[in-house]
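Removed from the display is one protein chain of the complex; every other protein chain stays in position.
Coming up: chain A.
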Amino acid sequence: MTLAATLLAAEGGANPLIPHDYELIVGIFAFAVVFLVVGRMLVPRIQKTLAERTDAIEGGIKRAEDAQAEAQALQQQYRDQLAEARQEAARLREEAREQAAQIKAELREEAQAEARRLIEAAHAQIEADRQQAFSQLRAEIGRLSTDLAGRIVGESLEDEARQRRTVDRFLDELESSSAQAVR
């Protein structure tokens, strides 16, 4: 280089290929400052940031994948829970239906028992009434008998046959009325 420079310098005084001393010094200084500040201080910083950015982007992708997996798991879980809830609801409905049927049967049973009880009470009442009627009738028959007897005794016994007929008729009446009362 110096060789070439000297060769060219031989041509004339102001050779643009011959560097000025002070420009060399300034050039060294100017570049050294740039290299120290930019090359040594700032470039490592941006390199670190770029590496972090790459990490962040990759991390972002990873996070997105994780989130998606989580969402899918959650969806599956919800689906399971929903199916479970449906089953539960069906079971509850079934149970309610059974209970309703049971309650209905019980009520019917109760109603029937009540009805029976009422019928029985009615029967008993009727029987009692009948007994009462019968006993009253008995008393009536006695009274009527005495009455009749009085009448027979009171009336002159005009006709024996007639008398006999009267007694027979009375007895027949009595019989039929007694049979009616007993029935």
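FYI, contacts are C-beta pairs under 8 Å (C-beta built on N, C-alpha and C of every residue); 3 or more make two chains touch, one makes a residue touch a chain; residues count from 1.
Following the convention adopted for this analysis, contacts and distances are computed from a predicted model.
A.B. asks: Report the protein name recorded by UniProt for the chain absent from the figure; options are "ABC transporter ATP-binding protein", "ATP synthase subunit a", "3-isopropylmalate dehydratase large subunit" or "Autoinducer 2 import system permease protein LsrD".
C.D. replies: The record for the missing subunit names the protein "ATP synthase subunit a".
A.B. asks: Decide which residue listed in A:V37, A:A100 or A:I152 touches the omitted chain of the complex.
C.D. replies: Only one of A:V37, A:A100 or A:I152 touches the chain omitted from view, namely A:V37.
A.B. asks: Can you list where chain A touches the absent chain?
C.D. replies: 1, 4, 14, 16-20, 22-24, 26-28, 30-31, 33-35, 37-40, 42-49, 52-53, 56
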